[in-house]
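Encoded as structure tokens, here's the structure I'll be asking about.
All protein chains of the complex are present and in place, except for one that has been dropped.
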Amino acid sequence: MDPVLTTCPFCPCGCGFYLHVQDGRTEGVIPSEGDPVSRGRLCARGWGSHEAPAWGERLTEPLMRHEGRMRPVSWETALEAAADSLVATRRAGRTIGVLGSARATNEENYLAVRLARGALQTPHVVSCLTATYQPLLDGLHDVTGRHAGSGTVADLEHCEVIILVEGDVAVTHPQVAGAIVRARKAGCRLVTIGAVASQMTSLAALSIASTPGRERAVTFALVAAALAGGRLDTATIVAAGASFDALRRSLAEAEVSEAVARAAGWYAQAQRAAIVVAPLVADAAELRRLAGDLATLAAATGHLDRDGSPLLILPARGNLRGACEVGASPNFLPGFAPLSDDGAGSRLEGVWGVPPVRETGLDAAQMLTVARGVVIVAEDPTAVMPAGALAREALRRMECVVLLDAFATPALELATVVLPIASFAENDGTVTGLDGRVRQVRAAVRPPGKARPGWAVLAAMLGRLGPATEYHGAEEVRREIARAMPPDIGARWREVDEARVVPRAERNGGRRPSLGPLAPCEPIKPAPSVAVWDGVLDWGSDPLVRYSPTLCRDSAAQRKLFPGGFVELSKEAMDRLGVRQGWPVRLKSAGGEAVAPAVMRADLAAGVVVVPFAFRDALAPVMGGHGVTSVAVERA
Amino acid sequence: MQVSSARTIGKERTGEWIGRLIENAEVVAPTAAQAGDVIFRKISSPVEVQWGSDNPLFPPKQVVLPQTDPLVTISRGADGLVVEPVYDERPRVLFGVHSCDVKGIDFLTRMHAYDLADTAYLRRAAALTSVSVACITPCPLGFCICCDAGPFLAESFDVQLTDLGDRFLAEVGSEKGGRLVEPSADLFRTAEAGEVARRHELEEAAKRAFGPETCHFASAMRRVSVGRVSAELWDEIAGTCLECGACNFVCPTCYCFSVKDQGRDGHWVRCRTWDSCQFRAFTREASGHNPREAHRERVKRRFFHKVSAQYFRRDGAVGCVGCGRCVKVCLGTTDMPAVVAAIRKGAWHG
Partner (left out) sequence: MDNLFLPRVARIAAVRDETPDTKTFDLVLRDGGERRDFTFVPGQFMELSVFGIGEAPFCFASSPTRAECIQTTVRRTGLLTDAMHKLAAGDEVGLRGPCGNGFDVAAATGKDLLFIGGGIGLPPLRGLIWNVLDERDRFDKVTILYGARTPTDLVYKGELDEWARRGDVELHVTVDRGEAGWTGNVGMVPTLFDRTELRPATTLAYVCGPPVMIKFVVQDLLMRGFSPDSVISTLERMMQCGVGKCNHCCIGHRYVCRDGPVFTYRQIREMTE
């Protein structure tokens, strides 16, 4: 069979490549030089993406829980049971919700939104990772008036300066890391901000240490330094008028270190300069302010929306940006239309045939706690939610859990109805890359057994719950997305042109950035140590990694060697405690305590303890569902 | 090459020839694909062949060594498990490959025949005949001339075509190659001395067209073979490698693999799957011990295998055919020419 051009399902870089098919199975990956994102370069995950669909444990027939056991049933029975149980739960006055996913296409996420806010008349539709990304978009919106950064990954290669708020992009967003490596080779000065050393920090011209969860202390100082250093964009400042003075005043308390001053100076002076924000572990308010700082920095120095000066917020997983954009976000209708927007309401009513519910939804963690019925589209909340164990408990308490997935995941144990759907290799649709490009996913093989494309299953559910809804293919769903969105954003869905990046019109929306005072930056309270998740989330639990014999090896070995988890400490900390590799240490926080073996991590700041996300549940008593906590560490 | 063995075929007749090849074999050739790429794949008509394209980014290696290569099927029979070897002996013609890729497959075949013969591979390779097109202009990133793998081939080819404008000169380099040409003798005519002379002129011109900035294996080999490259330099190089494995996957001479069982419930296919020595898990043992835990050890390994004198003696060639693909696919900047230069100069460009 001919190779099929498609988009990588893993990270939001959104690399294109061909899937090679042999005897009805995905057999290999062929890189595409013509692809505008990857240009022939893929990371290990992309190269291994053909494996999980062919090797993994696939869901091949609808299942229903009957007296505690899962039994195969017909599609008719399963869909009916799913619809009936959701409606019954709602009728009984209980909360129901829908979880979209970064692993699902735009079409699937959009239909999930339509299912919730339309057919099921519930405002609760969100993805498990929305809370890691939406606040950053909101922060940009505060300054730029839109929920998006600008520019592309390829732009990075030509930048003279790159400011990277680092998690570990070499692992999470390899294509971004690649562009940074290339830029650096061409003479770019890389500035990293982060608490944990990474491959990128080792390449940095300047690396600014931050306190985990408090990266904002640095970004706030950067704005202050840039303003103090001059070289500002006159037009923006003139337009801002008095608010600019308010901004200046709000920065009076900022503590600007020499490194921060240098970084700000480099950034302000460069013709082409970039800001990149990797997924961070911090609370929502802090994330929002951090993005606001960075947008202010870009605007004040004239880099905002300048061609060649990208501002990139990296979503943690594949289609997280798309999920948020099509409405899997508590505060928005599709296309980031505010819930209060009457125009958007009537537009959706026109498309859906029912008025959308326009109340604020719950975030994923709240929804799981409150809801008694949930539809989960291609996600395992126990693997991606900050508090995995709590998510497990919450799902166990529910009356109905309708799970759509292509792969068997631990969530299967908790489902009441399972609807088998196509994996990316068997699915048609689109995903949105980190730069806003809408990219095509194309089916290379047929779904196994009785599995159907997710969009078709969601459409069938819609049909059962409301007016008949029929789509002749994912493309028709996509065109509906275009109509459901505000016109400027919807344009990107109308005609998919993968070479085209977000058009300028959408970028500046015809308005100037609104500079204004920044929220004060609370001083950092000294803590003996701070425990923080690794910020990479857990690739190992993603079925596309877990079921790929080549990709699963590192995470499988980690789980095998440390079944009860481990924590990473600096050499200094280990020496101070007198512990060696593998020896147990006790972490104590306000919430509780836990013991785990210590593993040394080079270049870690002395006061930082890294808790691998995969093992967060083992450390739950200490972390309590938070990404960052002050802890005391002692030898156990 | 003897004058008498060379023939020519008018370009207007190549379609006819390819058509006949398609009748008797699976013909794999460079073809156009969706995103403007050129990809080797099975063709069903001569018009699909993309003549004169740059060398496709993805080598034709998967024709002899598929990414997922079934080796053994296992099933439950009446008297217990039944294990059967899988052989793929479909006659194939690899049409329109460049010289470096012919050398690549030649290299792979030698590796699989060396010491213990890998019959699964060798039978597939034996059923493959190549029709290569000599390169009259070097490709932008190629350095085959440093690896004795092009631009023209003097050996290892089955049929080698040289573009003489309105016709191709066809040289037959093996019996297998003869079997592609003989039955279509009516489409060819014996080459004239002038045509053969022209081919040599083109070869000389092609060789001259390589710039001075090629890849100096010899000096790198001297250092790599005796471990005289500092750990610091390997560290620096490793710092810009993102462990994607692409360098191995697109390399015409790389063949590292793992063996795994696909399927379930009594129907399994044991497959060989491409693996990469750049992956951390490549040498990790069950205990967690990993002799190449440090990234620099893995990078070092790749270049030891490719350019050390120890392997050169064993394999009779460096593990590189100069196709330049790793330059394009490297997610970092750690491609063969860059690293060879770094070893030679003792400094990384980073």
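The chains carry the letters A and B, assigned in the order they are written, with residues numbered from 1 in each.
Operating definition for what follows: a contact is a pair of C-beta atoms (placed from the backbone, for glycine too) under 8 Å apart; a residue touches a chain by one contact, two chains touch by 3 or more.
These figures come from a predicted structure and were not determined experimentally.
Engineer: Please identify which residue in B:G10, B:P85, B:G316 or B:G346 touches the non-displayed chain.
Structural biologist: Considering the complete complex, B:P85 is the one touching the chain left out.
Engineer: For the chain left off this view, which of B:G52, B:P183 or B:P291 is in contact with it?
Structural biologist: Hidden-chain contact among the options goes to B:P291.
Engineer: Looking at B:R7, B:K61 or B:K300, which residue reaches the missing chain?
Structural biologist: Counting the whole complex, the residue in contact with the absent chain is B:K300.
Engineer: Among B:G36, B:P183 or B:G227, which one is in touch with the chain left out?
Structural biologist: B:G227
Engineer: Across the whole complex, list the residues on subunit B that are touched by the chain not included here.
Structural biologist: So the residues of subunit B touching the missing chain come out as 71-72, 74, 80-81, 83-85, 111-112, 114-120, 226-227, 255-261, 263-264, 268, 270, 272, 275, 277, 282-287, 289, 291, 297, 300-301, 304-305, 308, 310-311, 314.
Following the convention adopted for this analysis, only the chains that are shown with their structure count from here on.
Engineer: Using the average of all C-alpha atoms in each chain as its centre, how far is it in Å between subunit A and subunit B?
Structural biologist: Each chain's C-alpha centroid was found; their separation is 39 Å.
Engineer: Across the complex, what residues on subunit B touch subunit A?
Structural biologist: Touching subunit A from subunit B are residues 33-37, 39, 41, 57-58, 62, 66-68, 239-240, 242-246, 249-250, 258, 260, 262, 264, 273-276, 279-281, 284, 288, 328-333, 349-350.
Engineer: Going by the contact rule at the top, pick out the subunit A residues touching subunit B in the complex.
Structural biologist: Residue positions touching the partner: 2-3, 5, 16, 18, 20, 22, 25, 27-35, 40-44, 46-47, 50-51, 54-55, 57, 170, 174-175, 177-178, 181-182, 184-185, 199, 202-203, 549-550, 553-554, 557, 561.
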